[in-house]
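Take a look at the following structure, please.
A single protein chain has been removed from this complex, and every other one stays in its place.
Note that the chains are named A, B and C in the order they appear, and that numbering of residues resets to 1 at the start of each chain.
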Amino acid sequence: MMYEIAKDPIDIQSVIDKVVQREAGAINTFIGTVRELTKGKKTLYLIYEAYEPMAVKKLEQIGNEIKERWEGAEVAITHRVGKLDITDVAVVIAVSTPHRADSYEANRYAIERIKEIVPIWKKEHWEDGQEWIGNQLETVAYPSGKPEEGDLNE
Amino acid sequence: MMYEIAKDPIDIQSVIDKVVQREAGAINTFIGTVRELTKGKKTLYLIYEAYEPMAVKKLEQIGNEIKERWEGAEVAITHRVGKLDITDVAVVIAVSTPHRADSYEANRYAIERIKEIVPIWKKEHWEDGQEWIGNQLETVAYPSGKPEEGDLNE
Amino acid sequence: MNKILFFAHLRDEVGEESVTIDASGKTVAEVKALVAEQYKLQKLDSAMTAINEEFAPNDEVIKDGDVIAFIPPVSGG
Partner (left out) sequence: MNKILFFAHLRDEVGEESVTIDASGKTVAEVKALVAEQYKLQKLDSAMTAINEEFAPNDEVIKDGDVIAFIPPVSGG
């Protein structure tokens, strides 16, 4: 399974192993970790929740979009759910491509798309409260289309 | 040691572990692997050779350049030397930063700088011969300066 | 009948992971209005809707047995 929602800690190496190929000279891996400070506010821990079957389908859709755009790419993504502490790994995205530039660009595309279309939510817990996070800026979503170049550089 | 030349296979997780920090929300990892085909020619294996003490110093210089440019970045780089087979890992670059965009950009900067200033060479072995690879295009080198934006997109 | 799934802040507000109603023949927009009123959900407008695990536009008509999910702005990654 190249696309997974995991309840247990993610084994990074095993995600990387899924995209190893003889044709690849580059594997770019993005690891999203729980950061302690966001805008000066101290996070104690996070809860991630997913609409699991749909989330897996949407991760797969992202992988297919990447393979269409970047020839020879292989993609594996695992996103964790449940309670995560500071420095815990929330998501691992591994993309292998023949040439290095593509591996960076395709991987970057994946994380931006995850933040747009994959039904996963996080609840931040601080010392003085908690809140479900999501698009507080009321920015545009792209449920079926693809983001424009400019959207990748926010 | 954040910057290493290794004679044995690189443990990717241990390179990643070096850059974990509570202030980081992102760890970008680049893994350079030995690709079978380059311009239609079939590689059997590679030999990497390094001027080791200088290579370690230059990796450290790259790490310092990154920390200067991207605030809060942590960097670890391990490059392997010796005989490498197809799909073997030649280099692992891990960069953690508070925000994700920086982790991609800083990591990309690292691999481009490695290809400019770190005294490591590879010899490609094909069925019909072998050759030391290096700048066959006679492009410009940047021994002490830094590459311009355009140079990162080759 | 149709199962309706809630996530994140919607789940907290409704107090249920899912409810079952008869929505067949109604559009997504109509079901949204209905559910928003019944559960006093002020932010349902900003949620997208999925039918059978795929995003659906507001004018799509729901069939019997369709599983409807309201998807608040996502925050994975």
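Throughout what follows, a contact is a pair of C-beta atoms (placed from the backbone, for glycine too) under 8 Å apart; a residue touches a chain by one contact, two chains touch by 3 or more.
As the structure is a computational prediction, the values presented were derived from the model and not from experiment.
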Worksheet item: What chains on display are touched by the one that is not shown?
Response: B
Discussion item. So one chain is hidden, and I want to know which residue out of B:A76, B:V91 or B:A106 touches that hidden chain in the complete assembly.
Written reply: B:V91
Worksheet, complete the sentence: For chain B, residues touching the missing partner are 32, 48-51, 53-55, 57, 79, 90-91, 111, 114-123, 132-135, 138, 141, 143-144
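Following the convention adopted for this analysis, only the chains that are shown with their structure count from here on.
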Worksheet item: By C-alpha centroids, what is the most central chain here?
Response: A
Worksheet item: In whole angstrom, how far does the Cα centroid of chain A sit from the Cα centroid of chain C?
Response: 24
Worksheet, complete the sentence: Per the C-alpha centroid definition, the whole-Å distance linking chain B and chain C comes out as 48
Practice prompt. List, in ascending order, every residue of chain A touching at least 2 other chains.
Written response: 32, 111
Discussion item. Please output the residue numbers of chain C that touch at least 2 other chains, ranges allowed.
Written reply: 77
